[in-house]
Structures are given as structure tokens and as C-alpha cells.
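These notes are about the structure you will find just below.
All protein chains but one are shown in place.
Per-chain numbering from 1; labels A and B assigned in written order.
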Amino acid sequence: MSLPSSLGQLVEEAQRLSGPLQNTIRDSIVNSIYTTAESIAAGAVTTGDPERTDWDRKIDNILTSPVWGFPIMLGLLVLVFWVTITGANIPSAMLAEGLFWIEARLTDFFMAVNAPAWLHGFLVLGVYRSLAWVVSVMLPPMAIFFPMFTLLEDSGYLPRVAFNLDRFFKKAGAHGKQALTMSMGFGCNAAGIIACRVIDSPRERLIATLTNVFVPCNGRFPTLIALAMIFVGGSVALSLAGAVATLAVAGLVVLGIAITLFVSWLLSKTLLKGTPSSFTLELPPYRRPQIAQVILRSMLDRTIFVLTRAMIIAAPAGGIIWILANTHIGDTSILAALAGWLDPFAQHMGLDGFILTAFILGLPANEIVLPILIMSYVSGGAMMELDSLAALRQLLVDQHGWTWLTALCTMIFILCHWPCGTTLFTIQKEQHRWRWTLLAVAIPTAMGIILCITVNYLAQGLGLI
Amino acid sequence: MYGSTTLNSAPVGSFVLVKEVNAEGLTRRRLLDLGLVPGTRVEVIRRSPVGDPIAFNIRGAVIALRQEESSKVTVIDS
Partner (left out) sequence: MGLTYQSTGKLANREAFDVPVSANEPVIALAGNPNTGKSTVFNALTGLRQHTGNWPGKTVLQTKGIFIHEGQQYTLVDLPGTYSLLANSVDEQVARDFICFAKPDATIVVVDATCLERNLNLALQVMEITEQVVLCVNLIDEARRRKLNIDTGALTRALGIPVVATAARSKEGLPQLLESTAKVVWKKIKPRPNLVQYIPEVEAAVSLLEPKVKALLGNDINPRWISLRLLDGDITLIKALEKFYGQQKVKSVREVFA
């Protein structure tokens, strides 16, 4: 017997032995393992109640039924947002009131010690104020949204969503598990992009990665909610406001899903050509989530984590924005100059220069777009305490001429614009190619610009405004 | 004895026996590894609301397969 001296020879030897029977050998190996497993399991498991009703089946009969499957999915989406929006309203207002009361005391203190105006401006109106905004706007919705989402995740519902929606993803040339990565994106797009690793085919993983940003993450929800409350909800009786705002946000999410499918389809027809790879999805048994644990875990793991990240970015950003808004070149501030320069283009999109500037400066984290906008609006103008949505409405509508169309275009652009810094970093880390990271910026941005311009001109052309 | 058909065209609620997997390469390996070896009894549980994929009970787990894969598995009625 000649002994092999290299792996290559060993492989040759194996190929000689298995010969043309490779497939048969393979089949028989798998077969033997399964048969063994089957007989061992048969010898170890006895069932005491073979007639037991299969509750999973019964639940699935409803949750994935042709009639109820989609309405329930939509209903759950709306329910989650409705609970979040109505539930977050009051705590948000209370937090804002408290935090701005502290701001006033801080101001008193700075006055009392005769601190220079720039120091007070930088620290209190810049750093503190944007922190206060981020906390009061983000904390309550997150503290409600994340536990609810975790409950859904723990119960086993998410794979059913993927099961229901798979056909659409297949048509779009995408992987069925993209529905799962999108769900993770609701929490945080960076997490959604890491979750894309569950997709084996590189082509489909890339599609899922490039489109994840069309799912509004938690940094963007609160802003969407606030705008929806002010403009959509504000136009109807107060009792209905929450419901109408909910529908607006849910509608936007559905739009985001539609855009995801469209862009996935476009990519798989152009840049990322290919047929969908094979796909298997396990539908695990439903399990009763441990409610107390879920709440604790989602609070600690997700809420605090996301909030801390937002605050770490918001604090210096707030200070820098304050400097930009208060450093004058000639008689305009740097911020105003930037906004003025962007304004003509922004107007086409139904926005204004300040809004677009806020989006650009908000690159580090979406959470700070609204604080930046507010800061750039109020700097220069009369100081006001923004401790309620009514005050925000006054600032936007009365002082800066926002219409519902401005709000709508802003909301669309929140849904479709470049991913935040963390997400881009994650994409670069996962895909290792600059061109994909750049594409991840270009695609949603182009989508957003096109949509905003279309909506803006359509509404104006139809005389809706 | 009934004729053979493919897994995707077996009616919902029926039980079938796997006869063979008509795929090559990776798809074949994946399907086999899921437990679709000849002789395995599979229950067709449900179709997704829009018809595809279809969920099967394969060796105790509920697994959804797209048409592309399930059409590669030949089965006979059980």
C-alpha cells in the first residue's frame, strides 16, 4: 500500500474509491445518520397523549391564513405603533417639562456666576438642550417599542412574517430571510445589517444590506412620530390624533417595505443579477415569552444601549451645532450660510435649507436631526422653551412656514436618505468594499430626492396646497 | 399504489413518502440534510397566503420550502 504524501494524493485516493458513486455514497451517509437518529429517538421518547391538540397548528391556521395573514400582520404593525405613540405621549411631555425646567435652572446658575454668554450657549443651549431633546423624544417610545418587539420576537411570530412575505421577496430576486433582517432593522439598521449574515448567498446578502435602511430604525421613529402628531394628528380632534398619527407612521413603514421590494428587484435585475438561491425557513413552535424577563432585557440591552449611543453622539454634536449656528461670517452664521446655499435645491424637494442641513449634520446619528433643526431654527430667533409638541408646532408652522407638505416631504426623507454613520461603518465592515458602502448611501438618497420632488410638485400641481 | 408526484404538488394535509431528490450539488445536499432522504414520511402542512412557499413537517420540524426546491423532490402517497 502506497502512503499518500500530500492532501492532494489523499483526495485523489478518495475520489478513486468513491468513483462514480459519489452521489450514492453521499445519500447513503445522510440516510444512515438519519435512520440511526430515528431509531434512537424512537427508543427514548414516549408520548403520553397522542391525541393532544396541536395549538401551533391552530394558531398558524389564523396567522398565516390567506384571509387573515396579511390583515393581522398589518394590524399588529399598527397596534405596536399605536401603543407606542399614545403611550409615549404623556411621559415624553413630562420628561421634556422636567428636563427644560432643569435647563432654566442651569441658565439661572450661569447667570448667577456671570459666566460668559458663549459658555452658556455652548453648554446649555448646545450640549444640554440636544441631550434633553434626545432623551425626552426617544426614551419613552423606545421603552415601549422595544419590549413589544422583543415579545413578538420571542413568541415565534417573526418567521411567520417571513413565511407570509416570502413570495414577494422571491419575485424581487431577494432572499426570504430578508424579512427577518428587516425586522431587526426596526430596532437599529446596524443590527439589521449584521443580521444579514443569516443569508448565505453573497448576492442576496448584499441586496438585504443595501436596502435595510428603508426600514425606519429607532433613531428615526420618534421624529416620524413627532411630525405625524403635529401635522397629521394636529388636523383632527385631539382624541383622534394618536390614531391618525399611527396610521401615518404605519403607512410610511408600508411604503418603506414597498420601496425595499422595488429596490431589491431593481438591483437583482441590474447590478446584482442572479436567480434567488435556495431557501429554507424553519417555523419554530410558538413559545410563551417570559414577560418580566423580556421587559427587563429589552430595557437594558436595547433601550439603554441605543439611548446611550444617541447621547454620546448628541452631546458633542449639540455643542458643535451651537457653534456653527452662532459663529458669524459677515452677518450670517455658518449654519445659516450653509442652509441658504442648500435652500434652492431643498425647495424643489419640498424642504428648506435648514431641514436639509439638519439631515446632513445628522449623519452621525439620526436621532439628532430634529434637535439640530430646532437649534438652527431657534438660534438667532427669539428663545423659547420647547417643552411640548404644541411649542414645536408653533416653531415650525408659525415661525418657519411649514405646511403639511413640508412635513410629509421631511417624513419621506427621514425614511429614505443615507444611513447613519454607525450603519455605514457596519456596512463597510461587513462587505469590505467601498463601492458597496457608497452605493448604500447613493440608493436611498436618490430614492428620497426623487420621491420628495415628485410628491412636492404633484401636490403643488394638483393645487393641494 | 398511487403514482409519484413532486413535493410541491402534493395536496395540503396529505402525507407522502420521499422517493428521491432530483437535484445536484448544493441543492441536493441541502435537501438531504434537511432530512428528505428516501423513505422519509413528510406531511404537507400549509401554503403561504400567496401560495408559495409551502410548509412541511419533516422529521418533527416545520420547514418551509420554495417551489424551486420542493419541486425537486419526488414523492409517493403514503
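We adopt the following convention: contacts are C-beta pairs under 8 Å (C-beta built on N, C-alpha and C of every residue); 3 or more make two chains touch, one makes a residue touch a chain.
For clarity, every value in this text was computed on a predicted model and none was experimentally measured.
S.K.: Which of A:126, A:140, A:159 or A:419 sits in contact with the chain that's absent?
M.R.: A:159
S.K.: Among A:63, A:125, A:174 or A:195, exactly one should touch the missing chain; which is it?
M.R.: That would be A:195, which touches the missing chain.
S.K.: Just name the one of A:123, A:180 or A:361 that touches the chain not displayed here.
M.R.: Missing-chain contact among the listed residues: A:180.
S.K.: Given the full complex, what residues of chain A touch the hidden partner chain?
M.R.: Output for chain A: 1, 3-15, 17-18, 21-22, 25-26, 28-30, 32-34, 36-38, 40-49, 52, 150, 153-156, 158-159, 177, 180, 194-195, 197-198, 200, 281-282, 284-287, 289-290, 297, 300-301.
S.K.: Which residues does chain B use to touch the chain missing from this display?
M.R.: 26, 29-30, 33-35, 58-61
Keep in mind that, in the parts below, only the chains that are shown with their structure count from here on.
S.K.: Counting in whole Å, what is the centre-to-centre distance of chain A and chain B, each centre being its mean C-alpha position?
M.R.: Computed from C-alpha means, the inter-chain centre distance equals 36 Å.
S.K.: Residue numbers of chain B touching chain A in their complex, please.
M.R.: Listed in rising order, the residues of chain B that touch chain A are 21, 24, 26-30, 32-35, 37-40, 45-46, 48-53, 55, 59, 61-66, 68-69.
S.K.: Report the residues of chain A in contact with chain B in the complex, numbered from low to high.
M.R.: Of all residues in chain A, those touching chain B are 23, 26-27, 30-31, 34-35, 38, 56-57, 60-61, 64-66, 69-70, 163-164, 166-168, 170, 176, 276, 278-284.
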